[in-house]
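For chain A:
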Amino acid sequence: MEPLESPVPFIAILVPFCAAALILLSYRRRRLIEAYSLLASILTFALVLILLPRVMEGSEVTWSVLKLLPGANLGLHVDAFGLIFALTSSSLWIVSSLYSIGYMNAHDGHNLARFYAAFAIAIASALAVAMAANLFTLFIFYEILTISTYPLVVHEGTEEAMRAGRKYLAYLLTAGVFLLLSLLFTQHLAGGNEFTSGGILAGHATDFIVRILFLTFLIGFAKAAWMPLHSWLPTAMVAPTPVSALLHAVAVVKAGAFGMMRVICYIFGLELASAAGLNMALILIASVTILVSSFFALAQDNLKRRLAYSTIGQLSYILLGVALLTPQGIAGALLHIPFHAYMKITLFFTAGCILVSTGLENISEMKGIGRRMPLTMGAFTLGAIGVCGFPPLCGFFSKLLLAEGSVEAGAIPVLLVLLSSSVLNAAYFFPIIRTAFLDDPAEELRGRKEAPVLVLIPSLATALLSLLMGLYPAFPFLELATMAVRALAGGP
Partner candidate 1 sequence: MIWEFNFAMFIFLVICAIAAITVKNLLSAVVILSAYSLIMAVLWAEMNAVDVGFTEAAVGAGITTVLFIAAISRTTRRSRD
Partner candidate 2 sequence: MMEHLPVLVVIIPLIGAYTSLVGGWVDRRYAFPIAFINILTQFTAALLLTVRVMQEGVVRYNLGDWLPPWGIEYVVDRLNIYVLLILLFLSLLCCAYSKRSIGMEIEERKHTGFYTIFLLLVAGVTGITVTGDIFNLYVFLEISSLAAYTLVSSGRGGKGLVAGFNYLVMGSVSACFILLGIGHLYMLTGTLNMADLARVLPPLYTSTTLHTAFVFFIVGLSIKTALFPLHLWLPDAYTHAPSTVSALLSTVVSKMGVYATIRILFSVFTVEFVVGYFPVMEFLSWLAAIAIIAGSLLAIAQRDLKRMLAYSSVGQMGYILLGVGMVNQLAMTGGILHMLNHAVMKGCLFMVAGAFIFRTGFRRIDDLKGMGKRMPWTSAALVIGALSMIGIPPTVGFMSKWYLALGAIEAGQWVFLAVILASSLLSAVYFWRLLEYVYFREGEGGVEGGTGDVPLPMLIPMLVLAAACLLFGIFVSIPLSLIDPVAESLLGGV
Partner candidate 3 sequence: MREDVVIRTVCRAMIPFIQLFALYVILHGSSSAGGGFQGGVIFASAFILYVIAFGIMEVRRRMHEKVVVALSSLGLYIYAGIGILCILFGAGFLGYSAIPLPVSAAETRGLMMEFVEIGIGLTVMAVMTSIFMDISVKEGGED
C-alpha cells in the first residue's frame, strides 16, 4: 500500500517538546508543571494511537520534516516495526507521569521544572528514534536523548550523582561519536541513509568493511548496554526512580536495542548480515551478556541495581533475537521491547514505592515487607514472574518466540542460553519475593503502610497490563510484530 503523508507523527513528537518549553517557562508553579506534563503525555499517546489503525491496515505513515543537509533529511516514517516502540514509550509516559508526580510529592522534589522538561524531551526523542525514517534522524534524536537524560541522572545533585552523570556522558557521548562515524561511513559508502527493507549497504562494501562498520555501529548503540559497555546503566541508577523506571528500563536502553535492530534489518539487510557473519558475533556478545549480567544481578543487594543488571540481560534478548535473523527470532525481539518494558517498569515502580514509604533500598532489609505492603509486592511478584518468562504473563510469549526462532535457526546453544537465563532470573527474583512475604517483618517496618496512592496506582496498572498482554498477546503487539516481520521478508 502507498505510504500515507501525514503530519501526525511529527505533531506527536512536537507535543512533548512544546510541553518542555511551557514547563520551563512556568517553573515557579508546581501544579501547572505537573498538569502540563500529564496533559502532554496523554496527548502524545493519543496521537500515536491515531497511527495504530492505519498501520494495522498495512499502510505506512511518512512525513518529511525538513531537508537539513544535502543527502541527510529529517524525516519520519512509521511502520509496524517502529510503532511497537513508539506505542510502548508513549503509553508508559502517562503512567510514569502520574508516578513522577506522586514520587516527587512524597520526596519533596526540587528543580521540578528541569526534571519534567528533561523528561518530556527524552520521551520525544525516544519517540522520534522509533519513528525515524533514516539513520540521520535516528542519530540526531539519539544524541538529544543522551543530553536530555543527563539532567535526570544528576537530578539529586549529590557528589555521587555528579560522578554517575559524568560516567553516563562519557559512555554515551563516546557512543554517539561512534554512531556518527558509522552514519558518515554509511552515507559515504551507500550514498544515503534511508532505512530500506533489505538494507542499503549490500554491494557497496567488502565484507571486511561491513564488519568494521558493524563494530562501530555496535559501539554506537552502547545504549543497549551490552557487555562490556554496560557499566553506565547501574551507575545511572542514582537517578530518581521514575527516571530509572521509564528511561533506564524503557526509553534509553530500548532506543539502543531498537536502533541496533533497525540498523541490522534496514541498513545492513538480513542477507548481508548473515553473509558477513555479523549474526555470530552478535549472538556471542548477547549470550555472554545475558549470562554474565544475571550472575552480576545475583550479587547485588541494592534492589535498583539488581533490576538494572536484570535489564542489561533482558536487553540482550532483543539483540539475540535479531541476531538469529529468522522471522520468529525477530518477531520475538520486537515483542520483547514492549513486554519487557511493561514488566520492568512495574518492578522499578514497586522499588520506588518501597523507597517512598520505607526508605529502604537494599533487599536484605526488606524482610517481611510484603506483609506490610501487599499490593506493592503483589505487583512486584507479577513483574518478576513475567521477566522470568513464566506464563501467563507477557514475558512468556516473547521468550517463546525467541526460543522458536533459535530452533528455526538451528542454534541450539542459543536455546540453552535462553533456558538457563530463565533459571537465573528466577534465582535472583525469587529470594526477594520470599524475603518479602515469608520472613518476619523487621522492627523498623512496624506501622509502615502501603505507598501513596499516586505511586501505587501506576505500579498496579502496569502489572495488570503485563498480565493482560500475557492473556491477549495478539493485540496489538503480536500483530504488529508479525506485520513487521512480514514486511522485512519482502511480503506485502
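In this section, a residue touches a chain if its C-beta (ideal position, glycine included) is under 8 Å from a C-beta of that chain, and two chains touch if they have at least 3 such contacts; residues count from 1.
These made the cut because all candidates are chains of the complex that A comes from, given by their letters.
The shown structure was predicted, so the numbers you read here are calculated from the model rather than taken from an experiment.
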Q) Looking at the complex, which candidate is in contact with chain A: 1, 2 or 3? A) 2
Q) In their complex, what parts of chain A are in touch with candidate 2? A) 66-70, 72, 74, 114, 139-140, 143-144, 147, 151, 154, 157, 161-162, 165-166, 169, 173-174, 177, 180-181, 184-185, 187-188
